[in-house]
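The complex appears here without one of its protein chains, the remainder shown in place.
Note that the chains take the letters A, B and C in the order they are written out, and that residue 1 is the start of every chain.
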């Protein structure tokens, strides 16, 4: 039986793609070597810089975010290099595993998944590395598995305090274009991101932004690379072209997305996400449930991860809620599998869509007989009106 | 400044068009005289019959609903003919004016805009017409200006009780495909409808269904007609063609719409609208506001018209709510202008969209300082969960 | 079995709709009474004036071109009025029948379907009408059934020469936006047009442009009208609105179409059609076939009607060509049924599409064993290169 009305895709990415972008990606493909393509390519590369807030190089891959993680590492490091990573959650853990798979030695500062990366612990760890053997510090900006945000500028300061020369790499796959992000001002060397979150595109594109220091590291980095190699990209990118066939139609979408973000105003976009995060947490607390992020000031505007009451399966709740209210919620991952569900409130989203989302959760809790205090939606509305 | 997220188009039509239909209407136009067109045309004509629940002729016009009103009259009546109409609200009044403009003598049973047509008063009126000079009884099924539903089967019975031979004409422009409707079983002679309500299409198509008795009347009806003339349509329609260029792309959409309705099941579609109407009224009553329809059992599942508290402008409230929450509500028309606003809950719609809609109204009331009891959204959720 | 590649829709309208317009019409429908609609409506009305080359009123109907024919007559004439029409072909004949159906007395200057309207004969006819009983002169600009163009400015001059006060009405349904047309400069009182030809839209919209003299006639015209009544439109149109629900999504397409025409430049559009008409005729003549339009200087840039050699069925040829080369050609109508086929070369069209079209005809002639000289395509290419 057909379900009427719009599905609510409230996982923390892919976010629902707005019509303007769907329309843009359905334009006819053009010759990626022809004269008209230069406009598309240059607009994409330059537009992306305004979102990363960088004047340095950005790179666009036809790939998922996982590919851009790999690109960040293979472009700058050599086999056996030590890298420092921080366990903010599932995605930080995956990135660490990827580093190891590539032959790097990853040192993992353990975390409890209830907050962002801790600058003090990073500083302390680096301070002990007198020989500067650690070549990179890798931090997840918005940890999609927990809804916690790492203080990137403070981590930069920690590295500086330790007078450590390591490259600073940040994954803001799910943070970019939802939370403020400043590649240049925050002194990040390599930023990793993707298309299907704040940028509101379908999945299929991912990005690196690279500082001059990172570009220099690329020249000596010995990890094998070809598809991901920045060195091959720089030349063609200057005139808006790519060394291999780009995902032209997704670039159309990217250009539309950047226009849309600036039409709203980046600061307005960030404020909107922050406001929706606050309203979502108000609802969660009203229900008597616990927000996974336990660190004040680090709660995400992108998603809210919610702890399921003991004795209740988060996945059973999600399945029931999907069936009854046609809303997709994010699942708990690895350590918190079945114990947490995640509410995405990112991308092309507004107040009424948030109320609908929270109503889906509240009615879903009722339908699944999960104990909760009714009225969370109304509590959120108090904050929105 | 761009507004993020989806606009909520909650006027009682046009309803928001689902992606499947937008995609269908954006297919390439074909030769409306070529062999492939027959499939499109026959599917549209036959599909529409399943929605009108008729085995008689249906006619498709490239026109608005107003055109189909005119078609119903000019195809069956002659200058100076008397027609009996019932003042259910603004649209019944417009239809009456149209009849008069065409040279018919319209007799209008006055109503208070707070319920559907009254079969008893119709029967009484007809009973007095011993000479059977009244040639048609015209009733609006779902009065879009008030949210009241006329009991069509009961009106048929009233006509029969009066043993009156008048044609029975029904406007279900905003009722079809949202409320149960049975052209054949209810003995309607001419049904009028349109594309942009329960059928979920953009505006641009309108319809007549005609009984054998109506087709017979067409042969002698003296009102001048050409564009609207059924007689020109019948022949070409038999093989799926039209006497003049049809609105091919909207027909693509119509065929998709009929498929979608049957995939959901018409009875499920009707139950959904009824359930959403009940939940909307629960919210309105919780707010302490009054539903315009005051006749129990005649409240519409398509829309809910709400009386504004004295001293408050419904239009100012609507403008403010549109600005702050990006939701379009329907305005009060003529007699109830600025005194009523209308909440559309029709078409491709679901529980979470209804909650969002009601939240838009409730937050809008707060923002516009209209006195109300908070918690209407929660009251609606009680009914939905 | 699926046919690969693009179908060639080379009937003289609907013309193939360009992607930009299909994309425009698939945007979400909005509230036609809301503040955002005014921009859409005003852009449509004002944009259309630049295409009609008028500063007078234009009217947009959700209707086919047949409806706009009817609108022109019912808005300005009274039952029994005499109208002078010229038999340029099938569509002129249909318009005459429509006039008669509406109760007008149509006088038809007979033509041989091989040229446009003859100003001298019109002048002579009017000169005899000393009492000025003829209320309107109706001429088809581009006769879609024959591919002949009437000299509109010369007809105006003929009316003036006869010092006759009749309204001058012109059908340029298939001429507008392909051939130069000047409503104001040429002194036309009512112009009739439609969406699916030079305007490159799907069918579903049609238009009137009306001079001050026509608007004055509207006040006294006694033909019954409601849907078509200009008087109802003028007020709402001033601010971009319509008296009844407009075909919003087709208006999106209209606005895109007008932008596209101006991006190319109207004069370039006209020159392109003229050039393609000349190349098509060169091919036809090379094949040894005869162009239906036999009047030098009146051959259309919109379509070329071709006479079939005796003993060969044009319809059999068209069916065979459609099957083998996936190209739709126009059929001969009424008097020339099965004796003529029509090649449309209008709308969003270019040199290579024209070559493909002519190749479809030439290969089709060969496949259907119709005697012809090969090399017509090459002859056309000579003119294009």
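Here, a residue touches a chain if its C-beta (ideal position, glycine included) is under 8 Å from a C-beta of that chain, and two chains touch if they have at least 3 such contacts.
Owing to the predicted nature of the structure, the values given are computational and were not obtained by experimental measurement.
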Check your understanding: Which of A:31, A:110 or A:267 sits in contact with the chain that's absent?
Key -> A:31
Revision key, fill the gap. Note that chain A touches the absent chain at residues 7, 9, 11, 14, 16-17, 22-23, 25-35, 61-67, 70, 79, 98, 101-103, 194, 196, 202-204, 223-227, 229, 243-250, 319, 322, 328, 331
Revision key, fill the gap. Residues of chain C touching the missing chain are 1-6, 8, 18, 260, 263-265, 268-269, 272, 325-327, 348-353, 355-357, 359-360, 362-363, 366-367, 374-375, 377-378, 381, 384-385
**Study point:** Interface with the undisplayed chain - residues on chain B
**Key:** 19, 23, 26-28
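We take it that only the chains that are shown with their structure count from here on.
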Review point. How would the chain A/chain B interface be labelled, same or different, where same requires over half of its residue numbers to be shared?
Key: same
Practice item. Report back the single chain whose CA centre is most distant from the CA centre of chain B. Key: A
Study note, to complete from the structure: Expressed in whole Å, how far the mean CA point of chain A lies from that of chain C is 55
Practice item. Compute the distance, rounded to whole Å, between the mean C-alpha positions of chain B and chain C. Key: 34
Study note, to complete from the structure: Expected list for chain B, residues touching two or more other chains, is none
